[in-house]
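Missing here is one protein chain; the remaining ones are kept as they sit in the complex.
Chain IDs A and B follow the sequence of writing; residue 1 opens each chain.
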Amino acid sequence: MASVQLERVSKRFGSTHVIDEVSLSIDHGEFVVFVGPSGCGKSTLLRLIAGLESISDGDLMIGDKRVNELSPQERGVGMVFQSYALYPHMSVYENMAFGLKLGKASSESVAERVKETARILQLEALLERKPKALSGGQRQRVAMGRAIAREPDILLFDEPLSNLDASLRVQMRNEIARLHGRLGSTIVYVTHDQVEAMTLADKIVVLNKGHIEQVGSPRTLYERPASKFVASFIGSPSMNFLEGTCRSTDARETRVELKALGEVVLPYGVDSNAVGSPITLGIRPEHLTPVQATGSDAFEVINVEYLGNECCVYVDSDAEQFLTCRVEADTSIARNDTVSLRIDTAQAHLFDEHGQALVRAQDSA
Amino acid sequence: MTLTHLKRAVLKLGFWLMVITLVVYATFPFYYAVVTSLKPSSEMFKVGYWIDSVDWSNYVAVLSQKAFVQSIANSVIVALSVVAIALLLGLTAAYALGRVRFKGRTRVMMLVLGVSMFPQVAVLSGLFEVIRVLDLYNSPGGLILSYTIFTLPFTVWVLTTFMRQLPDELEEAAIMDGASPWVTLTKVFMPLLWPAMATTGLLAFIAAWNEFLFALTFTLTDSERTVPVAIALISGGSQYELPWGPIMAASVIVTVPLVILVLIFQRRIVSGLTAGAVKG
Partner (left out) sequence: MTVHETTTATAGPKKARQDARGTKVRRRRVRAAWLFLTPMLVVLALVAGWPLLRTIWFSFTDASLSQMGSANFIGVENYLVYDEGWYGLLADPLWWQSVWNTLFFTVISVGLETVLGVIVALVLNAKFRGRMVVRAAMLIPWAIPTIVSAKMWAWMLNDQFGILNHMLMGLGIISAPLAWTADADLSMWAVIIVDVWKATPFVALLVLAALQMLPSDCYEAARVDGISPVRVFFKVTLPLIAPALMVAVIFRALDALRVFDVIYVLTSNASSTMTMSIYARQQLVEFQDVGYGSAASTLLFLIIALFTIVYLYLGRRQLGGEQ
């Protein structure tokens, strides 16, 4: 069984900690996505699992075997690289057969495996071509073919779609999802694109500065971000943040005083230690509704972006950044209108001054 | 308006004069060698700038000498063997120096660089002894061995720069496929390095073909000499009666293949020279 366990895994280059005591468990057959801004260590973590980098500290287990010292091939991992890294002088067939031949498979079984892989990835017609003569998407499929031809227990993807254009990216995303369903192997996938992470993952690992910010399903990450960092990283357009102070909280509701919007009552309780301290309220654009202004708490609309299925309304608040609202496409709000803002309080998130989420009373119960 | 036009025209004229001077300066000695080699011996001592008539007698005279033909064969054998050895050893060394980080790598690079700066004379007596001990004196083997002193460092240096330009991910893909360093080098990198190897090989060939000091010192008999030594030692009755016609014919014979090679591969050669010097 190809589960993966990381136990306090660290990676140091000289005195810099690129990965700092990361613990994580990946189940067999799971599709796990590492996501985070550039330099967060997600690629390094993948390379540690691949065996391309050595682990400075901690244990890496595949199945129930410690594999820190094993070569990639002994670990039973296959990898798809960002630049594809196809062997330019070899045909598609030879590219996929290379690893199999090195594994000392008989020539019939090599041919059989390559054919089977080509069938899965619809590469049968291209087997004699050189990588030069392939389109971006085809190269991508060959790179995947090369990784899965040896039937690794674990497939690793290092930003595989970042060299493709947008429409092809959607198509390849679906192919990868289908491939996962078909092979049932464990997949670890690195990307900086949160849309890829949300659409592909069973489980997302958000990394920041070499440590894990949060692990969870796409839904958990979206609806219950554990930190301001995760909240701002997941979701597009980004979550709005409003500074304020926590006035009171009990089992059912929490009162906060926002600098920009005045007092807001949230229909859930949080830790009572938060009372009196500065907090940040996070609200996603779809939960922030502008309505034509009636009272004194009016804000100016800076811009309205029409996106076809919806509109983005940008509102000038007194906060350091303008606020983003997502509204119906047929909204009557236009630029330079004055609006007041309604918060869907049940969907608002609270973060303490360190950026950690204040856990809702009913969630922790 | 007309003044600036005039000025521009003068500048342009000056520029083209310079270009023509350069071309004449660069090619005239070789051209004149060809002119001389095609003259019959009776006209040898009349200065003439053009090819009036074509007379092959100098070429016949040179090529009918067994020793000269033998020296061409020797040069070819020596140069090709040197190229093969330098490329083989250079390629493995370049992989180690270009793609693997290990303690002492910089020191090895400096060592290789240091050897390329050795004056040949400085190793002459020691190398003479080594060649005699190995029983390679007066044989192509001795020259092949000794020529590695200047071809190998150069080959290693240039191939290392080319090796470093190959993408990291390609090698990592090979590692993921379970390839050993040897397999990576021979099956993945070597096919990609053919252009670089052709360039380096060509430069090594030219260096070996042109070498003189070792060839002069480590060979004794006419039958073992290389072309440069054979040409240098063509002599007439006395020092003042050198047979210039045959000498020029021999010069043209050994130079024409090189000039053709250089003209065909000029782009490659330029990139190889600059890779060895500027980037190296």
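FYI, a residue touches a chain if its C-beta (ideal position, glycine included) is under 8 Å from a C-beta of that chain, and two chains touch if they have at least 3 such contacts.
Please read these numbers as outputs of a predicted model, since none were measured by experiment.
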Original post:
Among the options A:5, A:25, A:71 or A:340, which residue touches the chain absent from this view?
Top reply: A:71
Original post:
Among B:130, B:166 or B:190, which one is in touch with the chain left out?
Top reply: B:130
Original post:
Looking at the whole complex, which of B:62, B:112, B:173 or B:204 touches the chain that is not displayed?
Top reply: B:112
**OP:** Please pick, from B:22, B:60 or B:84, the residue that touches the omitted chain in the full complex.
**Re:** B:22
**OP:** Would you indicate which residue among B:51, B:72 or B:89 is in contact with the undisplayed chain?
**Re:** B:89
Subject >> In subunit B, positions touching the absent partner >> reply: 15, 18-19, 22-23, 25-27, 29-30, 32-33, 36, 44-45, 47, 49, 85, 88-90, 92-93, 95-97, 100-102, 105-106, 108-115, 117-130, 132, 145-146, 148-149, 152-153, 156-157, 161, 168, 175, 180-182, 185, 206, 209-210, 212-213, 216-217, 227-229, 231-232, 244, 247-248, 251, 254-255, 258-259, 261-263, 266, 269-270, 273-274, 277-280
**OP:** In the full complex, which bits of subunit A touch the chain not displayed? Write them out.
**Re:** 13-14, 18, 47, 51-55, 68-72, 74
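Please note the rule applied: only the chains that are shown with their structure count from here on.
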**OP:** With chain centres taken as the means of their Cα atoms, state the distance from subunit A to subunit B in Å.
**Re:** 57
Subject >> Contacting residues of subunit A [partner subunit B, same complex] >> reply: 50-52, 71-73, 77-79, 81-83, 85-89, 98-99, 102-103, 146-147, 150
**OP:** Could you please specify the touching residues of subunit B with respect to subunit A in the complex?
**Re:** 167, 169-170, 172-179, 183, 187-188, 191-192
